[in-house]
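The complex appears here without one of its protein chains, the remainder shown in place.
Letters A and B mark the chains as written, and numbering starts fresh at 1 in each.
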Amino acid sequence: MIINHPLLGPRDSQEFTYLGDAALIDRPDWQAEDAVDQFHDYLYLRDNPAGIHRELWFHETGDRSWLVVTRDTTTHEITSVELARDVARARGRSK
Amino acid sequence: MSDLIPLTALGGTSPRVDTFQGLEISECPEWALASIAARSGRATDMASAAQAFLGVALPDVARTAEKAPFSVFWMGPEQWMIEAPHDSHEDLATQIKAALGDTASVTEQTDGWVRFDLTGERCHDVLERLCNADSRSMPPGSATRTQLEHLGCFLIRRPQDSHFSVLGPRSSAGSLHHALETAAKSAI
Partner (left out) sequence: MTQVNRLGGGQIDTGRTLSFRFDGKTFQGHPGDTLASALLANGVRLMGRSFKYHRPRGVLTAGSEEPNALVELRTGARQEPNTRATTAELFDGLQAASQNRFPSLKFDALAINDRFSNFLTAGFYYKTFMWPAAFWEKLYEPIIRKAAGLGSLSLQDDPDEYDKGFLHCDLLIIGAGPSGLAAALTAGRSGARVILADEDFAFGGRLNAETFSIGDADATDWVARTLAELQSMPNVRCMIRTTVIGAFDHGIYGAVERVSDHLPEPMPGKPRQILWRLYAKRTLLCAGAIERPIAFENNDRPGIMLAAAMRSYANRWAVTAAQKVAVFTNNDDGHRTAVDLIAKGVKVAAVIDPRPDAPRLADCELLAGAQVIDTQGRLGLKFIKVKLGDGSERTIECGALGVSGGWNPNVHMTCHQRGRPVWNADIAAFVPGKDGPAGLSVAGAAAGDFSTHSALRTGAAQAASALDGIGLSASPADMPEAEDAPVNLQPFWYVKHGKGRAWLDQQNDVTVKDVKLAHQENFRSVEHLKRYTTLGMATDQGKTSNMGGLAIMAELAGKSIPEVGTTIFRPPYTPVSMGVLGGRSRGMHFHPVRETPSHTWATEQGAVFVETGNWLRAQWFPKPGETHWRETVDREVRAVRSSVGVCDVTTLGKIDVQGTDAAPFLNRVYANAFAKLAVGKTRYGLMLREDGIAMDDGTTARLAEDHFVMTTTTANAVGVYRHLEFVRQCLCPDMDVQLISTTEAWAQYAVAGPNSRKLLQKIVDPEFDISNENFEFMACREITVCGGLRARLFRISFSGELAYEIAVPTRYGDALIRRLMSAGQEFDVVPYGTEALGVMRIEKGHAAGNELNGTTTALNLGMGRMVSKKKDSIGSTLSEREGLNQPDALALVGFKPKDNSAQVTSGGHLMSMGTPVDASHNQGYVTSACYSPILESSIGIGFLKDGSNRMGESLRLVSPLTDSEVEVEVVSAHFVDPEGDRLRV
């Protein structure tokens, strides 16, 4: 596959390491009442869609950026690639 | 200065040079390296401090910049590697840290890497056997990280036309050199 890196342009997926669902960005609040339950769901309950999936890829032999890649798991068509850092900020993550 | 005698990455006291028809592969231990990464929100400050120190602006994504005795290449978002002659700049990281202050994190990288320079018109024929980087369409003065012999390496096209540098993990210098040599024999 070719991943169109937002900074570097098209790069072979061989250069990347796959992690999984981009929902891993949404790490729960450790001080919440039900933190253990929230962390449990965060870590173990994932969708596994046949179709559009937002997922995390690490440009391991590249610029070391984590990317959020939107990919159709049935066709491998990639419709969007974003820097995970930007996605994380947009989803309210800070420090 | 210390009386400890340094070795090159390939274990010699002098650098290794291999010559092929139209290509020379040379080990280049004579460069000091330091990486700089902008502190949060200080990218602009770092850029101007770096420009003042280097005499040239930090290059754009995937590009290099040169102003003797320095050359700089882009490594990643808000991160660059600076090269300078080892003889005169063995303490490169310290010098840069002094110049950039708290705008940047500076890390000595000199011996993290082995550098092999490829010069001659057959560069592309050898590189295409080694990595997926499209060396032919890389403009002079550009840099990319790529996988070469299973190793994460920097591939730099110097401003001179037929001159590439491969920077790979120093501990695997032997394997990297073997790959370069085998590919050169195979392709040339």
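In the analysis below, a contact is a pair of C-beta atoms (placed from the backbone, for glycine too) under 8 Å apart; a residue touches a chain by one contact, two chains touch by 3 or more.
All values derive from a computational prediction rather than experimental measurement.
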Touch with the omitted chain, as defined above, among B:S26, B:Q51, B:Q95 or B:N132: B:N132
Given B:S26, B:Q95 or B:S172, the one touching the chain that is not displayed: B:S172
Option touching the unshown chain, where B:S71, B:Q109, B:T144 or B:S165 are the choices: B:Q109
On chain A, residues whose C-beta touches the chain left out of the figure: 1-2, 12, 17, 19, 24-25, 27-28, 30-31, 35-36, 39-40, 42-43, 56, 58, 60, 64-66, 76-78, 83-85, 87-89, 93-95
Absent chain, residues of chain B that touch it: 1-9, 11, 29, 35, 37-41, 79, 91, 102, 105-113, 128-134, 136-137, 149-151, 169-176, 178-179, 182-183, 185-186
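Rule of thumb we're sticking to: only the chains that are shown with their structure count from here on.
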Gap in Å, rounded to a whole number, between the CA centres of chain B and chain A: 31
For the chain B and chain A complex, residues of the former touching the latter: 61-62, 75-77, 132, 144-147, 152-153
Complex contact set, residues of chain A against chain B: 7-8, 12, 14-15, 60-65, 83, 85
